[in-house]
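Every protein chain of the complex appears in place save one, which is left out.
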Amino acid sequence: MRVRLLSILGYTAAVATLLVALLVPLKLMGGIAAVVAHAGFRIDPMYSGGTALRTLQSAGYKLTIYAPVYPHRLQRGKPFQQVVFEPVQALPAQVTEAIDMNGDGQPDVRVTFRIPSDANAPLHGSVVALNSICQSVPDISNNSFSELLARTGDRIVLRIPLNLK
Amino acid sequence: MGLFLTARLMGYMAFAVVAWLAGAAVPRAWETHRWPMALVNLLLAAAMVAWALGWPRRKCGKAGRSTLVQIDQPVRSRRSSALLLGFLTGINFCPPFLAAGVRAAQLNHLAAALVFFAVFFLGTVVWFAPMAALGLVRRSSAVVAVARMTALLLALWYAGTGLMILAREAFHG
Partner (left out) sequence: MANAKTTSQPVARSMGRSLLMTLPMALWTLLMFTPGLMKPGLNQHIAAVLTGAFMVWLFYRMLRTGQTYRWRRIFFVALGFLFPVGFVAALLTLRGSMSIPIEHMISGDTPFCYMVIPMLIIPAALTHTLAFPGSILPTPSNPHSIAAMIGLWLGMTLVLGKAWCAYGCFFGGLEEGFASITRRARIRKLDERLRLVPWAVLLAIVLLSAAIFEPVYCMWLCPFKTVTEFPAVHDAETAIQFGVFVLLFTGLVVVLPFLTKKRTQCGFFCPFGAFQSVFNKINIFDIRIDRTRCVDCGLCVVKCPTMAINPESVNKGETLMSCMKCGACVDSCQKDAAVWHIKGTEVGRNPERARLLFLYAAWAMATMFGGSVIANGLSTLLHLIFRG
């Protein structure tokens, strides 16, 4: 009796697996993807740059200041704060900007960089810290996730390393 | 079991204090150089390799009855044995324990090191509880083999990290 019951259950599960296989491309795959997408996960800020805090308007372009990103306990990389300049077409050939990073009304860094005509050429610039919040970087380029000046599409992404608290 | 775990926690706390004191004793001047961290990584890698390869090898003799730990004796001896066994296992230098020690040495405050090791202790209790119940770790040669191989792989990681730090120190200063 038990053997027969197990056998019935086994075949039922096998047929159910076949039915699941038919559902995978039709409903299941998309359903699981939707659950994952709405589960509230976000990409690690060391990669994504963190969450946008505020946007400042400058001469024809805007700067978006992001929240400081601190690496996890053993994660490689330094703490940094991201600033995004966009759109690239509205930027002058040389950008010099004094940026208030922490929103206290006082500029914390002065950044300078040139925009090459070749969209694929790497960017180079300099970051001068005006106080102890940020670190100065004489030649900033696309070196690492936490010390970065790079062009992505229509934006210039700048990541300024912060001093540890 | 309560006595054993309490004594084990005491062992963890004692190691946390020693590790933090060792970290605090590192001169400030050394903080600008990363070679001590490189050295620690390399030593940790060596310890992991030694453990993975089964060194030191000790075999108990036929009369290998402990005079210190006697859990099959009357109650008073059992209690003291549990305390001693707990404390000794609490300062057992297994690779994860050493890695946690390195981390504790880097923390700014002694309290942080103690909390870190308290959490580490909780993690090991949770991790090992089912293993103790099932006796898996000691009985399964496959599990032991995987653990040793993992230790070797992690040793490679620590060795690689240490060598890269040394290389950066040498080339960039």
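Read from first to last, the chains carry the letters A and B; within each, the first residue is number 1.
Criterion: a contact is a pair of C-beta atoms (placed from the backbone, for glycine too) under 8 Å apart; a residue touches a chain by one contact, two chains touch by 3 or more.
Keep in mind that what you see is a predicted model, and the values were worked out from it rather than measured.
Interface note for the absent chain: among A:3, A:59, A:93 or A:164, the touching residue is A:3. Listed here are the subunit A residues that touch the chain not shown: 3, 6-7, 9-11, 13-15, 17-18, 20-25, 28-34, 36-37, 40-49, 71-76, 142, 144-145, 148, 150-153, 157.
Counting over the whole complex, subunit B has residues 142, 145-150, 152-154, 157, 164, 167 touching the chain that is not drawn.
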